[in-house]
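In this view, the complex is presented without one of its protein chains, the others remaining in place.
Up next, chain A:
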């Protein structure tokens, strides 16, 4: 199974529990092919809401002097994407969010009604599994927002499977790694 780990800069440090390194190691141990990309919001240009990716160069962002289109290419060809982020006000950290804002070329502009509400139509036949992993000191309400966000993202992106894991401490990170192991062990051995 091909897995892309997208992580913020902090997840490779002590305050981020070195989660990106441990996650990569864990997933390799269960036999997955893993690529890790450390996202940097200072290097990813902001989405300017021009919709060029839908009406000028369908499927590709019109901003081409950074890595967003290349990351999308790896993203859409992965079986699963693990998003490691410091929970920021209940959502993704700026490093992650900078790329996610630039990933809308991967869906279509057209609207449709899905599960009672308006959403965009899918561009691709399948969207990689979406595994949001949030870490850091967070209040209960922030954790609840993060879980709700993962559900909401899944409604908009429609991955085949989605999971949301959170860790407030180094101890809980171990639980997260075990959970990642379980998710992918079943898949790799299937």
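Heads up, the rule we're going with is that contacts are C-beta pairs under 8 Å (C-beta built on N, C-alpha and C of every residue); 3 or more make two chains touch, one makes a residue touch a chain; residues count from 1.
FYI, contacts and distances are computed from a predicted model.
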{"item": "Chain not present in the shown complex, as UniProt names it (candidates \"NAD(P)H-dependent oxidoreductase\", \"RNA polymerase sigma factor\", \"(2Fe-2S)-binding protein\" or \"Methylated-DNA--[protein]-cysteine S-methyltransferase\")", "value": "\"NAD(P)H-dependent oxidoreductase\""}
{"item": "Touch criterion as defined above, residue of A:36, A:103 or A:166 at the omitted chain", "value": "A:103"}
{"item": "Contacts of chain A with the absent chain, listed as residue ranges", "value": "41, 44, 46-51, 54-60, 72-73, 75-77, 88-94, 97-98, 100-101, 103-104, 106, 108-113, 117-119, 123-124, 139, 141-142, 145, 148-149, 152-153, 156"}
